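Omission of a single protein chain aside, the complex is shown with its protein chains in their original locations.
Now for chain A:
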Amino acid sequence: MSAPLLDVKGLSVRIAGTSRDLVADVSFTLHPGETLCVVGESGCGKSLTALSLMGLLASPPLSVTGGEALFDGRDLLQMPLDQLQALRGDRMAMIFQEPMTSLNPALRVGDQIAESVQRHQGVSAKAARARALEMLRRVGIPAPESRLDAYPHNLSGGMRQRVMIAMALANDPALLLADEPTTALDVTIQAQILALMRDLQAQSGSAMILITHDLGVVAEMADKVAVMYAGRIVEFGTVAQIFEDPQHPYTIGLMSSMPTLGQRVARLVTIPGVVPQASQMPPGCRFASRCPFANASCAKTPDMTEVATGHRVACWQVPLEAGIDQRVSA
């Protein structure tokens, strides 16, 4: 297999003055053209993971406390600011969770896209504007010529997110970080935006980290899946491995809470309990307090074990079948 585009090892993020990691020891690799979906409940550290790769953590109070993230072989986490700035918006770009507030209200959307093109391609203002127009057209904004000079407040949420996508893809990034790009939008628009992102990705061949808590989106978009719980990756595998053979009790819980088609109205089967607060995170497995399989061994942080090629799980009880057999026979 080719060299990874992005190789993250042991990434940890912390609030200054505290000792608990909001993102703890996160590791994964991503190859060119691949889509990795990161799933997990609200607050589990998905956005912080993406923001630390971009060097955009709100610091203070947040800061990366450990790990490395090799992008094209260079560590994003140690990179001097000017080198990072040269990569941002060019080789890697991000789409944010909040389409309503992520565009500058005082600047025309065409200028906001063109600015990024000019910054990284060093082209004339006119060429940058032409590129902005082309991007608006590509993301399916109707009457793009007239939208170039629109302000964000003239556009709906869906249109703004399209503008964000146009901006992110304007310089053909090798890596696109998309943080719940459709969560804030209504369902029909969601489907359109996802289809659009898939098309554009297919055209440009860029890799994507797609953050979501919608398993339907995962099934549709992902090559690989990282399941996060309370700041850790608890399971990692291909989309087939995660959907057909989930190993971690949390992943299994997530899968059973996923509404099957035609059953949308049914109430979600949720996992009982809540994610522990960062301040009162238990030592050892962070899922133990909600886990039906937890026992004394869970007081220690579980190692990632490989259960199949590329399929890794952080749980002492895996494989669960063996554990259940033992308990039944005991």
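As a working rule, contacts are C-beta pairs under 8 Å (C-beta built on N, C-alpha and C of every residue); 3 or more make two chains touch, one makes a residue touch a chain; residues count from 1.
Assume contacts and distances are computed from a predicted model.
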Checklist line | Protein name (UniProt record) of the chain left out of view, among "Peptide/nickel transport system permease protein", "dihydrouracil dehydrogenase (NAD(+))", "Rieske 2Fe-2S domain-containing protein" or "Tryptophan synthase beta chain" | finding: "Peptide/nickel transport system permease protein"
Check: Quick one: which of A:R14, A:K46 or A:H120 touches the chain that's been left out?
Finding: A:H120
Next item on the list: Please pick, from A:N104, A:S204, A:Q277 or A:S297, the residue that touches the omitted chain in the full complex.
Entry: A:N104
Check: Any idea which of A:M167, A:V217, A:L254 or A:V318 touches the chain not displayed?
Finding: A:M167
Next item on the list: May I ask which residue of A:M94, A:I141, A:I209 or A:L254 touches the chain that does not appear here?
Entry: A:M94
Margin query: Please output the residues of chain A touching the missing chain, sorted low to high.
Written below: 54, 56, 58, 60, 81, 85-90, 93-94, 96, 98, 101-107, 115-116, 119-120, 151, 153-154, 164, 167
